[in-house]
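One protein chain is absent from this view; the other protein chains keep their places.
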């Protein structure tokens, strides 16, 4: 017997669910945001370009004092990952470059070394230190919320891609948090035990006030 | 001693929380949707009818080539389950009927056979096959995202209700995904190793183009 | 060109992941349990029978004073749903039968009326009451943790299947909690404002002490 | 070598992420609510006052028949906790005061006794009773959705703070749910086995109708 | 008609679920731990004392240089909260006391001032600073993973209780992480831009090596 399955069959069968089923929620950055992420762009307006991001193709500008650049593809830059529990970023480290001590309050990170070598590490709540030089192809995981860092450990430029367990993992750079805003020096000193001169010096460098 | 608990007592006691407490979030299909589901209908406008759905009372139309019908009560059809982590659907299988190979990307499923007998099965990531004929009253679970199917295994009509671990589990029917859209035949063939003739035949049946 | 895809190809390709990938976690009731559920049975020992449960095929015994029976297929009875976020139960109501006021602390519920008619309802945190007679094929959702009930609303037996958003939703029957254990009558009375005679009468009926 | 890290460096480095990163989602009570909570207030309008709440500083009014007062700081009262998985409340118990049997459908609770002594307890799904007099400094946990109560166990006033695992744990007071609304007496009686006189007496006290 | 509800009724009705239903998972610290927490103590061995913790009744020892003490009741100290999504701690601040800059990688925190006054604050990923003096009864929320601090802002001792959105929120004290372990001074300096003298001074104070 010949099988004939006319097009209308499955259409009829499942028609009511098609209009509304959503497997994704491309972020609409102009609509209200909630605890779980951005509102969804209407499915009918979604195209393949919402799922593709080309912003990580070019090296970030490392012509700066730390000789490093981080280029994020979080939900704010790449709304296609909104609600999907994952995001990525590109990390460029010129020779001598360093990504200073920082945390991601909202997600764990896996770093993949694509070029060069990187010394990376983190410190646990139990105050144990884990760090190691990584070569091309090595990966390292940094658990959510813990202080960690990456340093170019070779003579040439280093490139890495990093993945996060959240579309919006956040980023808190220690020096920036302590010395790059209007948190009064007195409070910084009382809560970090750093010397006044040290605090004021770095506030000067990073533009902090107070 | 006589107990007197005037009405105003508990009203006073907890009054501030009453207006705002929400145990549920009946979906407002006309408002923005987010990664966690639809926006909530205002509690003051919610009635018992938001929590009741009568759309599963009648058999789906199985007068089609696969002799089967699936009637969903997902959050898109039954907004009362929005945000509550569960939904259901009705499955009608005429004699010879089959629900073709498919997945639910967003939830696990439990099938309950209410009438007739059904041969159901799924394939795991480890490529193990699990299938069995089920009789009235039997239940079977299909883990999230795995290919599975249901076939009428008896001489008469079969009826089942299925439950999902999500208010919006999604549904991806394999044949429909491969042959019922504009995915070019060349790409289908390269990624499935199916013969060109086979692909084109099913594209014809299911209305696929390209 | 003829396509030949020898069996060893994909084996080689993905071999390392096969042994360990787990799409499910069939509960091993004899191993340690954790906050997320039971430990998993070794995949190699899992068979299709772990995913099928026949315990809901027969009506529960309603020859009791409430003329009702609930037969659960939670992870404790049906370990196949462990970790999968869903479970089901069977509800039999003889004429005049009632499932007394109760809550499921761990999950939301959807009830599907398969036979007869049932008056079902729940009370929200905002103290709104939602109840309605349901006929065959109607479904109703009861949000997690709220007091709800089901009463046979017809002249004949009623049958329903209920789905939960958790493999282990729990069940707290109000009367059983208040009158069926060793909670001292004095504490019951102080915390419910029920009369001493009423409390002692129901303690007598339900076997409570104290 | 002198280290100079000009302000523009890190600005350049991470500038694209700053505008959009959100570590919190202060609830905008006037915007749509979703299953995960309220929409977020725009970060630029958030001030420290959004994260501070002074409403728990004063004792609640215990001049009522139950001699108790609960003052919540849930997301509806304290939008700063929206999306953050935690909230608190203040509990005042005058001598003889009692927080009647109730549940929180949406969260577990930890009670901290700050003044006086409190007899607190809960009943599990397995119908086990756990209760104990608590003294100043003692804490007790009440698992999500289970019936529990607190009674002033000393001669003076008692004060406690309670924490929840949700910004909006909900609150269902048993007596209020049974006797303080329009749930018909007949349904209350059928589903609780309480006597008609008892039900009507408490309906009278609590203002219930039907 | 007289209502008689013999004890065996509900026992029969729900008997199969009783043995296995678990509303809680008191941590068994000697058994394997998983990503979701400790393994559960057998329910039959659980007593009310598993849900009560008296360790927060006494003030912590503030006779130290920071004049502060934190006493946690996390799942490691208070296994009753294991798996329940909430924990608490006690914070004592002698005059001049300070809880230095720190984060909780695994949870958000709400602080309740019970005695005295406390200046508390946090810094967001967007580098905004939020701090304010809090008086008795005030509460403040600190979103997950962000740097925050508490300082005694009054002339007398201050006491606060803090709640967390996790049974095991973790704790990473900035100074301890940077200067109290074996992270080489060179790495500290490269990743924080602190001067060598400053780093070595604090390493000396906090016992760090390298």
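Just so it is clear, A, B, C, D and E label the chains in written order, and each chain counts residues from 1 on its own.
Throughout what follows, contacts are C-beta pairs under 8 Å (C-beta built on N, C-alpha and C of every residue); 3 or more make two chains touch, one makes a residue touch a chain.
Being a predicted model, the structure only gives us computed values, none of them experimental.
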item: Among the chains presented, those that the missing one touches; value: A, B, C, E
item: Residue of A:39, A:62 or A:87 touching the missing chain in the full complex; value: A:87
item: Hidden-chain contact residue, picked from the options B:31, B:59 or B:128; value: B:128
item: Where the missing chain touches subunit B, by residue; value: 98, 100-101, 103-106, 119, 121, 123-125, 127-129, 131, 143-147, 149, 151, 170-172, 174-178, 180-183, 187, 190-195, 198, 201-202, 205
item: Interface residues of subunit A (partner: the chain not displayed); value: 3, 5, 18-19, 21-24, 43, 46-49, 51-54, 56-58, 73, 78, 80-81, 84-88, 90, 107-110, 112, 114, 121-122, 124-128, 130-132, 134-146, 161, 163-166, 193
item: Hidden partner chain, residues of subunit C it touches; value: 3-10, 12-14, 16-17, 19-23, 25, 28, 31-32, 34-40, 82-84
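Keep this in mind: only the chains that are shown with their structure count from here on.
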item: Equivalent interface to B-D, taken from B-C, A-B or A-E so that over half of the residue contact pairs match; value: A-B
item: Fitting subunit B to subunit E on CA atoms, where both chains share a sequence, rotation angle to nearest 5 degrees; value: 180
item: Mean-CA-position distance for subunit E and subunit D (Å); value: 19
item: Subunit C and subunit D: spacing of chain centres that average the CA atoms, whole Å; value: 26
item: Residue list for subunit E, restricted to those that touch at least two other chains; value: 3, 5, 17, 19, 21-23, 84, 121, 124-125, 127-128, 131, 143-146, 193
item: All touching chain pairs, where touch follows the definition stated at the start; value: A-B, A-D, A-E, B-C, B-D, C-D, C-E, D-E
